[in-house]
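Note that one protein chain of the assembly has been removed; the remaining protein chains are unaltered in position.
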Amino acid sequence: MKRGCTDLEVAGVAARIEALGLRPSVSRGEERTVVGVIGDDRLADAGTLEALPGVSGCVRVLAPYKLASRDSHPSRTVVTIGEGEGAVRVGADAVAVIAGPCAVESWAQLEAVARAAKAAGARLLRGGAFKPRTSPYAFQGLGEEGLRLLARARGETGLPVVTEVMTAEMVPLVEEHADALQVGARNMQNFDLLRACGKARKPVLLKRGLSATLEELLMAAEYVLAGGNARVILCERGIRTYEKATRNTLDLSAVPALKELSHLPVMVDPSHGTGKRSLVTPMALAAVAAGADGLLVEVHPDPAHALSDGPQSLTPDGLVDLMARVRAVAAAVGRSA
Amino acid sequence: MKRGCTDLEVAGVAARIEALGLRPSVSRGEERTVVGVIGDDRLADAGTLEALPGVSGCVRVLAPYKLASRDSHPSRTVVTIGEGEGAVRVGADAVAVIAGPCAVESWAQLEAVARAAKAAGARLLRGGAFKPRTSPYAFQGLGEEGLRLLARARGETGLPVVTEVMTAEMVPLVEEHADALQVGARNMQNFDLLRACGKARKPVLLKRGLSATLEELLMAAEYVLAGGNARVILCERGIRTYEKATRNTLDLSAVPALKELSHLPVMVDPSHGTGKRSLVTPMALAAVAAGADGLLVEVHPDPAHALSDGPQSLTPDGLVDLMARVRAVAAAVGRSA
Amino acid sequence: MKRGCTDLEVAGVAARIEALGLRPSVSRGEERTVVGVIGDDRLADAGTLEALPGVSGCVRVLAPYKLASRDSHPSRTVVTIGEGEGAVRVGADAVAVIAGPCAVESWAQLEAVARAAKAAGARLLRGGAFKPRTSPYAFQGLGEEGLRLLARARGETGLPVVTEVMTAEMVPLVEEHADALQVGARNMQNFDLLRACGKARKPVLLKRGLSATLEELLMAAEYVLAGGNARVILCERGIRTYEKATRNTLDLSAVPALKELSHLPVMVDPSHGTGKRSLVTPMALAAVAAGADGLLVEVHPDPAHALSDGPQSLTPDGLVDLMARVRAVAAAVGRSA
Partner (left out) sequence: MKRGCTDLEVAGVAARIEALGLRPSVSRGEERTVVGVIGDDRLADAGTLEALPGVSGCVRVLAPYKLASRDSHPSRTVVTIGEGEGAVRVGADAVAVIAGPCAVESWAQLEAVARAAKAAGARLLRGGAFKPRTSPYAFQGLGEEGLRLLARARGETGLPVVTEVMTAEMVPLVEEHADALQVGARNMQNFDLLRACGKARKPVLLKRGLSATLEELLMAAEYVLAGGNARVILCERGIRTYEKATRNTLDLSAVPALKELSHLPVMVDPSHGTGKRSLVTPMALAAVAAGADGLLVEVHPDPAHALSDGPQSLTPDGLVDLMARVRAVAAAVGRSA
């Protein structure tokens, strides 16, 4: 409560708390009065109380997400992508590497990358068929044709496929071809899309928004979980800061922090996270050391001619090198890769 | 080019520039070599060149947006919202104030606010029928019923209506009831929605994303303009920073900066920009002094019982006070309100 | 407390609170237990409690500053700079404009600006004698000679002088020549300097650090106030964000927010705040509309040849224009200039 609040104002706040089905607890200090809320404060919109006369501020004690929280689900969740022999368990001992081009450009390009990914030991194939691009004049992806090429690449290599879905109405089409649906950073709060993913039958790889807090990321996951889809993987991919030396600032402390707050597996995308090829492998190793359950790595057979994200794509040889080093660091932290 | 780049690498960059239909211009300095690109560099993806061997970095000279740029359209654009007598010209001399509740909650609530807005001198009515909410458990808006209430309020007051549209497929429904479509901050890079707005017959109020640069905001506007809808209004609504004393940091320098870069009108939302009722009026006045073409102000008959954004909503009396003071400041900078 | 905390842990926290001379108040909820602290929690280091077993987090109810707070000093403070006829009262009705070059370069330059400032109606003269520069190779200021030139300019124009002091040991020298001491943004948490300013006999203009919160700014002011110098003026000068279109993001909401939290006067520096000449006047007007008690404006007779900050300096004619427009906006908000 504000300094000098009246008894009437305190009573008003207490009454509102009771009206919300919760229990108030008033503590009067020498300078200030504090009204506690006893019960499940997820039910109370903090804004509602802050708008009452005499209230100075409102602090949550419980996290506003429930299904995503470790409180409600103390053991770690393992999410399986794909079926049968090639199925990959994300969140288990092995660090799962998803490799592939930023955008699917052609069968020749995709096949080259898919075979290289398989040979290097990556367990999943990524590739964008629908591309969110800042400029309306930039290459927007091959669309449905890209999805078909991805499915064909899975057929040839056995690698399950992860690809981005940009709108709610595309969910059925994308889940028909892909083994997991990726929600991109710009869509992390596209609630319509999140709800559709909650109804999907495939796992969801949810990327943190460019300026999303960990709490907001977990609230976005809560939309999917509350919709009925329990198979959510969180992904740190760099946040926006003032620093210009890197495209984004890869927030690796998000990995152990998310694992404290939530039972969901956490992956890291060092390609978007740094925007620079020479930083991808060091940050991939750092992610594994920090406890990441998997990595998303962009690979292109000829980065200099890539239609998007060339500067941050590894070559197939670069991927072989990354995998060897990831295996060593994974072993050092008691995991495999 | 990187220090110590080879002649072959320089030639490779020059060749790629020519392949893109542009002209290279090589300058050799004592320590570094620079390759200029002559022509319309909007056609060249900076990333493409940065991925070439020997290249150290790539700097754009032209802005990547064209239709939104003042270069291509030196005179200021005026966007008209509504029709007939009540039509409002945004970007003309008068500062246009859009007032209304964060969310439409009921006819009683909306009618009270609409009448108060009209009486106070606001020229447009706002109100959310579809609400993007961080939590899946929060009030999500009345949906289509909210749109009908807004249309009814326009009928009673004559105020044209601005309301948010959250997905591409809702554009036809929303433009049937509303006079302008608002694209919210979280959807500023929902490219599917932007494309749909480009096909809409109503003006678009485009809010800056929480961590969008001015260039990205103008690129988002470019999507709408390139789609064929020339009626775009930009809106600053606060960006995300480390500061915790306000909900967001309202970046008022965006107003004169956008007006230098673009011909489009610029509005300001001091309610979301600050998140705190006591700061709304000072920042509204500041926005007008900085050159804003309009204001978006949240008003609620009973903020303490609002279903969303109560802490930042003005009361009807607060709106009367704001309008009087806005008129004085507008007059001081040679405008009306 | 953490979920599942033991009675022993709760008792341990209560005991520590008592050991700090405060009173604990335990509330047990269904899911969590909360321990309140009754008394002056400024005495308790939040970190101390957070480190105890079973504690999940610690939230302050009282602001950690006392002398700077409006709680302890509800009426507004007016700080007088200079003596006799030319004395300027900052925080009173009139908006005080401090004008001058970024750096004092020569007597000719300073005299030209000082006369222009006086003629335009500015009330105070600024100019840097000691310059903090990011590069060791950049012009570092004229030093003591610069101070003498400033004092001479005051003699000729009657304008009190404000200039930066960079180290504690320079305080006596600077206060000998100047009428107010400026603490620059990079030194906002140079605690040694703040303590020395607390012992100074001249007012202190304290600029907000590049990434300082309002609370940290007020804590820095608290150092000066606690040292015995009650004459502190706060100054917003732009914060660092991801936005690249401006040098900094001028956070004008800091003006009304600081005035709610503190009784100290608040000025704004639109020159550093934007870094761009064309944005200085719009943002100066916006600052006045938001309630600023004064402005710091950089002026140079020939900005194209300035030794520092040329791109953001107004010409003398630009200052005349700014002053005329500032007067109009000040009148519109019930003040003069």
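General observations
A, B and C label the chains in the order they appear, each numbered from 1.
One rule holds for everything that comes next: a contact is a pair of C-beta atoms (placed from the backbone, for glycine too) under 8 Å apart; a residue touches a chain by one contact, two chains touch by 3 or more.
What you see is a predicted model; the values in this text were computed from it and never measured.
Contacts of the undisplayed chain with the visible chains, over the whole complex, involve A, B, C.
The omitted chain makes contact with chain C at the following residues, 42-43, 45, 47-48, 50-53, 64-65, 132-138, 166-169, 186-187, 189-192, 195, 210-211, 216, 219, 222-223, 226-227, 240, 303-311, 313. Interface residues of chain A facing the missing partner chain: 211, 213-215, 239, 241-246, 249-257, 260-261, 273-274, 276, 278-279, 282-283, 285-291, 325, 328-329, 331-333. Contact between chain B and the absent chain runs through residues 3, 25, 27-32, 34, 36, 38-40, 59, 61-62, 71, 240-242, 244.
Convention: only the chains that are shown with their structure count from here on.
The pairing of chain A with chain C is characterised as same-residue: of all residue numbers used at this interface, over half are used by both copies.
Centroids of chain B and chain C (each the mean of its C-alpha atoms) stand 31 Å apart. Spacing of chain A relative to chain B, judged by their CA centroids, is 27 angstrom. Chain A and chain C have centres, each the mean of its CA atoms, that are 39 Å apart. Listed for chain A are residues 240, each touching two or more other chains.
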